[in-house]
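Just one protein chain is left out here, and the rest sit where they should.
And then chain A:
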Amino acid sequence: MAGLELLSDQGYRVDGRRAGELRKIQARMGVFAQADGSAYIEQGNTKALAVVYGPHEIRGSRARALPDRALVNCQYSSATFSTGERKRRPHGDRKSCEMGLQLRQTFEAAILTQLHPRSQIDIYVQVLQADGGTYAACVNAATLAVMDAGIPMRDFVCACSAGFVDGTALADLSHVEEAAGGPQLALALLPASGQIALLEMDARLHEDHLEPVLEAAARAARDVHTLLDRVVRQHVREASVLLGD
């Protein structure tokens, strides 16, 4: 009869979070020995895996090589079991291509590509389970993987989504909240400088409301940064113990 109440009068969301709160984030770096860099992240029930190869020589046609910087190649795919209904094609569909393109834009802005001219960096991201905010999880996983590969970056790239319900901006939308059909926004941020690497919006929202929603997403992205930073430091500590330092 009545649809889901996304935000209760008491200010709680369907899963018990308050408007600006993130879902639980867990992440690990260096999960694949074969790759140059890799990372796994869980944001709530959204799970993503990223692997990075490079920088290495251009594969395929040499004509693609850029004289002044590295080529960033991103591929996105999602596991067939990642969503409630099984998908037919795991990659190569329009949505995957689009996502790959967005990731590429994001990381071209963050990686110091001019340090590796005429070479190529491959970032492969796979979503194992999708429960909202897949773009953000991919970016966050890829950031960790790029760092794991030791590729120099301007800064972390931290991403988070945000929506707008009953005049309130909600951070880090879950699948239920995304499915309700309100406006949603995805933001990738370089937290130190506050620069925006990517901003995407897929519904109408008046400019007056854009600011609070953007603000919520940015705040959430900064919270993500705090967490990722902790993960990286922990990883470095563990690695140095292994090296017997």
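Throughout what follows, contacts are C-beta pairs under 8 Å (C-beta built on N, C-alpha and C of every residue); 3 or more make two chains touch, one makes a residue touch a chain; residues count from 1.
Keep this in mind: contacts and distances are computed from a predicted model.
One chain of this complex is left out of the view, and of "E2 ubiquitin-conjugating enzyme", "Exosome complex exonuclease RRP44", "CMP/dCMP-type deaminase domain-containing protein" or "RING-type domain-containing protein", the protein name its UniProt record gives is "Exosome complex exonuclease RRP44". Annotation: of A:Cys97, A:Leu115, A:Ala203 or A:Ala239, A:Ala203 touches the absent chain (contact as defined above). Contacts to the hidden chain, counted on chain A, fall at residues 1-2, 5, 8-12, 14-18, 21-25, 44-45, 84-85, 131, 164, 166-167, 174, 176, 182-183, 203-209, 223, 226-227.
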